[in-house]
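What you see is part of a larger complex, with each chain still in position.
Labels for the chains are A and B, by order of writing; each one numbers its residues from 1.
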């Protein structure tokens, strides 16, 4: 839809996901000029790089918004972040999906507020090339199917008026809009309590090493302390509940893990050339120290708990959920079902894992496999290579001799394949 | 089968996979006493910790073997190692399967020799608790279905005579067998040019940090140099062909990568609590510096080359092949088919990747995405967030406005789900 269709069909009342930046100012004022009654919604996601969010509201009002609202989203985001950890939902093997998971949280927070005010259309400032436009779109469609989405960066009239950043700055200045003095940056960054994603600008040239990026949540490994540091994380039913023996709530846990991990260069500078939803390749540099610290500890824990069949199914859920987040389908039925399966596994993930942090690395250090600490762990004395008896053991065991029967059974199939088929397929 | 059945059904001629250690000496002599004509086969896999392999042959003869053979396997193993890299076939997320992939190589090398000598039975010294017994078994069944496998560690009579290491030492000493002075070790190690795997002994106690393991192929990260070092690897059609601009053959490539990676702590101390084939959990500590160095560079390369559908299929192949190696099914039809698919992808993996090594870390540094260097890369200017025109571009592009049509199409389904279903599944 272009702005004319929006105005004609849905009327002038419109809400916007606004961050207070140049785009937000420009769009808000431009829509006001076109006759819209704009309400701005800014969701507080615990952005580590953010100014006072209250200032954003003031700026939006100065840009012509009829109202400007700050909505709390940090706790909700951290809850979802923990599910990302439980799912080990890293996109294409690395990126912790920290921006992707924030979009439905932001959208839901805004739509809840819009519903109270009967606002029928949501605008956002995501570009027509990226993933975020689709995430805003889909989250809105799933949560509020009667709300329309308006994306100025896909509206020809807006695009023609603002072919680049310079035209926006000129527009804002000529309209006396209170834009912040542009922070010079060689790339753009999206931020929330779970992590930072850097892309575009100089990062688009893959011939340039990414080390010029200045971490916002920690340091590069070479700037980290020379001494390793150990951390113990206790999980109960899949939730991180203790950091070095101190109980804390999820937000405090992330703040602590971000600080500790970031200080050691953990989760700083993850690099991916990834397949965007729209099909093109994109380069991203990521920071997610808390996700990496907690996520790696969690991975070590589930290695004790999930058997092979569970692990295979877990891996499938992990890949599915990662794609769902990345592509904006976090709120569909297939996500809901996958989370139901995941929850039933996570419920067994109780235990304490100690890891060693050292200059970007996370090493397994120890685990307490006593039944009181890790009640559902499968690491038992049956794991030992040395016990040959099986007798008198408190734990289930088998004689080494039984393996001969096992081998006799499985050899039948393998031998038949050897006799009948291998000549037909091996070179 | 027990030794009596073997002797009765297949006769006294028997071949063995022997390493020259305590087990090999004991079994060889014990079988000779029982009336077998034992031929020992030792496969040279470029073990980094190995004594002169020629000495092994002498020792086997002294233990009663009728003949002792050294068989070359290093080149064959490196070829398979490269396929493991192409498949990114890490077991349960971490371990590079360096022992698992060596078993079929060893077995094939020995069976080829045994066939020349008409030896109908192969023995091996793997225990009845682990994975290797099944890998030897299955590889033999697939390659030579008429050859029987005899495993003394699953033969009750042998188990009763040798309940532990002490009885074997006593037996060897009382028979004047030339066993090597036992290297005191708190764990056992399997070694080849691709990597080392450490397990058992003190490692079975997960309350003990793994840092007491003394790396055999490099250093722990904290002992690595304080200065990062960059390395460029060029791959052509999936094969690593140049190391820092110098062409080299695969074995030289691995030796170089092992040395360079190991020096920086790369791939040293990988840790897994893994699901063994027979169902129990097991702890392993791994060293695979060359695999990690080359494997991570390769992963960065394919991120440029594989699109989303290819990547999804690649990920499925990766998991399948990893399980095939781990569980001993490397030689079956499903592996053969998966490798056919993999090869058709790997053929496009041409390019040069520069990585930065620093204290256990491998960071992406740069890639050359010119068509001459990386002819099949998909990272193009269409990836840019900033170009909004699409006009005049040499590369395929789309207008930002087209995204509006895209969004209009995909919103139909999402809105219908929002209207019809979400009330039925969301909490």
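Worth a mention:
In this text, a contact is a pair of C-beta atoms (placed from the backbone, for glycine too) under 8 Å apart; a residue touches a chain by one contact, two chains touch by 3 or more.
Bear in mind the structure is a predicted one, so any value in this text is a computation, not a measurement.
All together, the complex described by this structure holds 4 copies of its single chain type, of which 2 are visible.
Keep this in mind: only the chains that are shown with their structure count from here on.
After Cα superposition, the angle needed to carry chain A onto chain B is 180 degrees, rounded to a multiple of 5. Separation between the centroids of chain A and chain B, computed from CA atoms only, is 31 Å.
Taken in their complex, chain A has these residues touching chain B: 1-2, 92-93, 127-130, 133-134, 137-138, 141-145, 149, 151, 153-156, 159, 163, 188, 199-200, 204, 206-211, 221-222, 228, 269, 271-276, 278-283, 299-300, 303-304, 307-308, 311, 315, 319, 331-333, 336-337, 356, 358-361, 363-369, 378-380, 382-386, 388, 399-404, 406-408, 410-411, 414-419, 421-422, 425-426.
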